[in-house]
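For this view, one protein chain was removed and the others were kept in their places.
Chains: A, B and C, in written order; residue numbering restarts at 1 for each.
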Amino acid sequence: MIAIPFDSSQVMQGIASIAPEAILVCTAITVLMADLFLAEDGKWLLCWLSLAGVLAALGEVYLLGSSRIVGFSGMITSDGFGMFFSTVVLSACALVLLMATGWSERAGTQKGEFYSLILMSTTGMLIMAKGTDLMTIFLGLETLSIPIYVLVGFQRSRMTAIEGALKYFLLGAFGAAFMLYGMALIYAATGTTKIPVLVYMSVGGGMAGSSLFLAGMGLLLVGFAFKVSLFPFHMWTPDAYEGAPTLVTAFMSAAVKAAAFAALVRVAMLLFPGVSPAIGPVLWVLAVLTMTVGNISALGQNNVKRILAYSSIAHAGYIMVGLVAGDLLGSQAALFYLLVYAFMNIGAFGVLMLISQKEDDGYDIHNLRGIGFKYPVLGALLTLFLVSLAGIPPTGGFIGKFYLFSAAVKNGYIWLAILGVLNSAASIYYYLRIVVYMYFMTPEGEVVTPHTPPFGYALALCACAAVVLVLGMIPGAVLTMAEQSVLSLLM
Amino acid sequence: MTASPNLMSNILTILIFLPLAGAFVLFFLPKENGRAIKHFTLLVTLVEFVLSVPVLLNFDGATAAMQFTQKVPWIPQFGIGYNVGVDGISLWLLMLTTFIMPIAILSTYAAVEKHVKEFMIFMLLLEVGMVGVFLAIDLFLFYIFWELVLIPMYFLIGVWGGERRIYAAVKFFIYTFVGSVLMLVAILALYFYNYKVTGVYTTELSALYNLNIPVKMQFWMFLAFGLAFAFKVPMFPFHTWLPDAHVEAPTAGSVILAAVLLKMGTYGFLRLAMPLFPVATFDLMPFVTGLAVIGIIYGALVAMVQKDIKKLVAYSSVSHLGFVMLGLFALNLQGIEGGILQMINHGISTGALFLGVGIIYERSHTRQISDFGGIAKIVPLFTLTFMLVTFSSIGLPGLNGFVGEFLIMLGAFKTSPIAVVFAASGVIFAAVYMLWMCQRVLFGKLTNAHKLHLTDMNFREIAYMAPLVLFIFWIGVYPDPFLRKMDATVNAYVQQIHAKHQSALAASPAGETLLARYFDVRK
Amino acid sequence: MMGPSAYLILSGILFAIGAIGVVARKNALIILMSVELMLNGVNVAFVAVGSYMGDPTGGIFAFMVMTVAAAEAAVGLSILIAIYRLKETIDITELSVLKW
Partner (left out) sequence: MVSALSNIHEYLWLILAFPLAGVVLNGIIALVAERPLLLPADGHGHDDHGGHGDAHGGHHETPAYRKLVAFIAPGMIFAAFVVAVLSVLQLTRMPAEARTVVQTLFPWIQAGGLSVSVALQLDPLSSVMILVVTGVGFLIHVYSVGYMSHEPAFARFFFYLNLFMFSMLTLVLGSSYLLMFVGWEGVGLCSYLLIGFWYEKDSASTAGKKAFVVNRVGDFGFLLAMFLVFWNFGTLNYTDVMAKIPSLQHSGILTTGLATAITLLMFVGATGKSAQIPLYVWLPDAMEGPTPVSALIHAATMVTAGVYMVARSNALFMLAPFTMGTVAVIGAATAIFAASMGICQKDIKRVLAYSTVSQLGYMFLACGVGAFGAGIFHLMTHAFFKALLFLGSGSVIHAMSGEQDMMKMGSLRKHTPITFWTMFIGTLAIAGIPGLAGFFSKDEILWRAFSSDHGSPFLWAVAAVAAGTTAFYMFRLIFLTFFGASRMDKEVEKHVHESPFSMTIPLMVLAALSICGGWLGIPAALGGSNYFEKWLEPIFEGGHKAAEAATEAIGHGAMAHHDPMEFILMGASVAVALFGIAIAYYLYMVRPEKPAKIAEGNPNLYRLVYNKYFVDELYEWLIIRRIVDWSIWLWQMFDVQFIDAIVNGVAKTVRSAGDETRKIQTGVVGNYAFSILLGAVFIVGYLIWR
């Protein structure tokens, strides 16, 4: 055994590097405890309590700033990159919690475990985003996944929810096994799981000759591809998204995807260059197939939740375009896009949650008839989010796509860019189809009456709209932030 | 005109964002009072027009440079700036837009009853996009405004349109969107090429104009840009969205669509595709000219056999825009000035035609030619106006259409005489389809009078037709002021693209075929 | 000397059997068990490589995997129970309301 000398500064660094996570975990436990002591009509406090925790964590993230803090013998690193994704994930979480204020009561999720699961999952996400060791990444992945499995099936009396949970769980475990095996093979090929060391070994194609390493990278990619739902690993997505309580769907589509991409971007930026001639075409094909399959599958769909699920697959494909480009610009674009995506997608789900009276049938597109004019603000908001998802100016979605495709063009992937833009043209059809139902169709019978959002909920929607618009019109600051966070990754 | 210098230096920005401010205010007005909303919108568009007049008056026709420019860094990371300016090419399109908007608004007073507030908001947003497109001198900014126009128009067709409005709206949107996203890729390629050559990231047009892009790259970029614009113009064979969109759109929508939106396509060719890629422009000229001529004849022939008045006018637009394209690709002064003037003419004449169709549609709720007949008897003033507009549309000398068409054909005759021979036959067909339609609608025995409920034009309708009629005569009789404002710009423009083409030719091997130049195909 | 390749092959076989089990079986419980088998294959690889290299990482990783697997199993079983309560079956071919 090797004796490790006790170094208090290292301990402090370790604690500092996971301070936001620690705050979240403490909050989670607090919420769980508080639940025991709160009467039924006081449960609303849980939500705000969780929110406070998330905001505190967010504050802590900014207190730590983009300075580089390595903790736990290099297993976790808090830096600009982590900060960016922590921001995305925590914002998504905060938005979801804000929306929960108007949602939990009727959805039956006004429970301590619901919130603490969300917080736990968020913790996993932060770890995943900051993990600099394959092991941390795996731990983060599982920490975020296991609560999500439960959350998907949270309304366990609903058949679709529980079915979605089962599918997500079984396939999630299956996918995680692939990732793990990939890690094992990489470990077998290199003898280490530390990413900086792996970078050192693989740089300049040093490991490109090792089949073991290549297979490991491939399986690792499969694991990530599953989590961010790339074709052909995407199949769980529509089912799980449709089955899950909508709030959870929103959370999954925004936060889980961001966290998984965080780890993927890290791996892609650091390890893929060493094997780029091999893995480049794979990424290219994955990107194209993913966006195409996602988009065309959504065309004929009538369940709005499912439409957005397929759309989220397609968006994963777009983001992959940035990774295919493989340079700084591409990664920055991916980062920026993930941020925008979180806001616009949560926004879209947020509006839909108000309109739908119940899960499952409530999300039939026909329920949207006549909503647009009867409830102009809701209509305008949903339209804004859809327009942004479709990538039309002057929204953040457009800037994001512009950014992604510009990375592709810059690196010579003209065809990828063309396929990408054609895909986004096809996607217009189903996004606009929702608009068609909201505005163009005359309602048959009564127009459904949306729920009146409480203050927090409205605030969340406004925040989403504001961010989408601001990123569309004055994206400068966030672009700089994305740029710096990717740069910090390479340091 | 003594406007305060401060106002004048910001005038273009004000012009772009005034309608946006109007839309914003409108959003908070109570929706119940439709009348007030209409008045307010009319006021906004009128103020917009009044503000645009000083631009015209202070515009210096003696220089080719951009005027009233304003330049603000916008996304400095990408080198994207908020750059606006106006020159002899965009000046009249700007004026056309601000001029036609109040007219379109006025035409909605009786036609739009439901969701007035939303309608007006979309109209104002539309104006933001249109004015922006014509004033932007930054590629990225141009693209933003270009896309911005889609959404309001989509709603105008989809919500306030006719029976098949959803099909038409979606078709309109996706058709034009497909074109414009391809342009986006080309924009990106151009942007990075510029970076590669100059080391500067910028989307400023004046910088990009100076590039000497390799010919093969020009070819593909021209195709990408050209496709986007060809969809919008629309050029044969990409025109099929237009009849549907026109037929289904509400009157005001049709007017704007015909008068301004289509011009965005031709303007795009003029502002971007041609000066940026001059070699490809010259090489592809026969091809584009051919399509333009086919469009002229095809549009006319198909218009002739239409049963729906609006559809007929829509196809006539295909034909007229073919003329504009023919003029632009004459690549000489006469052709281009004629093309620009014809854009304005088409805006006025076809706008007026759609307004006319709207007037009788509002009363009779039909647009089928066969439902009418002999209505000249009961609506003489309308008949007079409509005939006048008809003759303007078929290019009768003394009215506006002729000046444009003549210059276009004159110019194009220099470069492609055969094309003009065919195009001139379009002039014949134009007379056939328009007069035949007029005959069946206006003349003959009055058959359906009791069903049509027609009454002659009222004061409001006279009020919005009158300015159009005025310009029909003005441009027809005294086009000089219109042409003089564009002289310097177009002159410099023509010289520049010719010079760039010449220098590129000098660089390429003698006797090089196009196949060899673009596809490396050697004999 | 013999490297860890034999162990790696064994782990591969285990992993493959597990994967095929997941694909082929219809009973959700057995699928869950097949996943566990795959994880065990992974563990074999980690431990073998770790011991071959004298590096503790492999062993630690294996422990981690086991822990996580336990947590997963707990969640998985509870989902299965919930399903069984609603549908009285855990045959996955009958659990396909969500599709297309």
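Just so we're on the same page, a contact is a pair of C-beta atoms (placed from the backbone, for glycine too) under 8 Å apart; a residue touches a chain by one contact, two chains touch by 3 or more.
Because the structure is predicted, anything quoted here is derived from the model rather than measured.
Of the chains displayed, those contacted by the omitted chain across the entire assembly are A, B, C.
Contact with the omitted chain, checked across A:29, A:296 or A:380, is made by A:296. Within the complete assembly, A:235 is the residue of A:52, A:235, A:414 or A:441 that touches the hidden chain.
Interface note: of A:18, A:58 or A:221, the residue touching the hidden chain in the full complex is A:221. Of A:167, A:194, A:305 or A:369, it is A:167 that touches the chain left out of the display.
Which of B:90, B:194, B:334 or B:349 touches the hidden chain is settled by the complete complex: it is B:334.
Interface with the hidden chain, as seen from chain C, comprises residues 19, 22-26, 28, 31, 92-93, 95-100.
Counting the whole complex, the residues of chain B in touch with the unshown chain are 171, 174-175, 237, 239-241, 243, 298, 301-302, 304-306, 332-334, 337-338, 374, 376-378, 380-381, 384, 391, 396-398, 402-403, 406-407, 409-410, 413-414, 417, 420-421, 424-425, 427-428, 431-432, 435-436, 439, 442-446, 449-450, 454-456, 477-480, 483-484, 487, 491. In the full complex, chain A touches the hidden chain at residues 166-167, 170-171, 174-175, 178, 211, 214-215, 217-219, 221-222, 225-226, 231-233, 235-236, 238-239, 275, 278-279, 281-282, 293, 295-301, 426, 429.
Here is the rule we use: only the chains that are shown with their structure count from here on.
Centre-to-centre spacing of chain B and chain C amounts to 64 Å, using the average Cα coordinate of each chain. With centres set at the average Cα position, the gap from chain A to chain B is 43 Å. Distance between chain centres (mean CA atoms), chain A to chain C: 25 Å. Those residues of chain A that touch chain C in the complex are listed here as 135, 138-139, 142, 146, 149-150, 153, 156-157, 159-160, 162-167, 169-170, 173-174, 177, 180-181, 183-185, 187-188, 191-193, 238-239, 242-243, 301.
Those residues of chain B that touch chain A in the complex are listed here as 31, 74-78, 115, 118, 143-144, 147-148, 150-151, 154-155, 158-159, 165-166, 169-170, 173-174, 177-178, 181-182, 184-185, 188-189, 191-192. Chain C makes touch with chain A in their complex at residues 4, 8, 11, 15, 18-19, 22, 28, 31-32, 35, 38-39, 41-42, 45-46, 49-50, 53, 55, 57-58, 60-61, 64-65, 68, 71-72, 75-76, 78-80, 82-83, 86-87, 92, 95-100.
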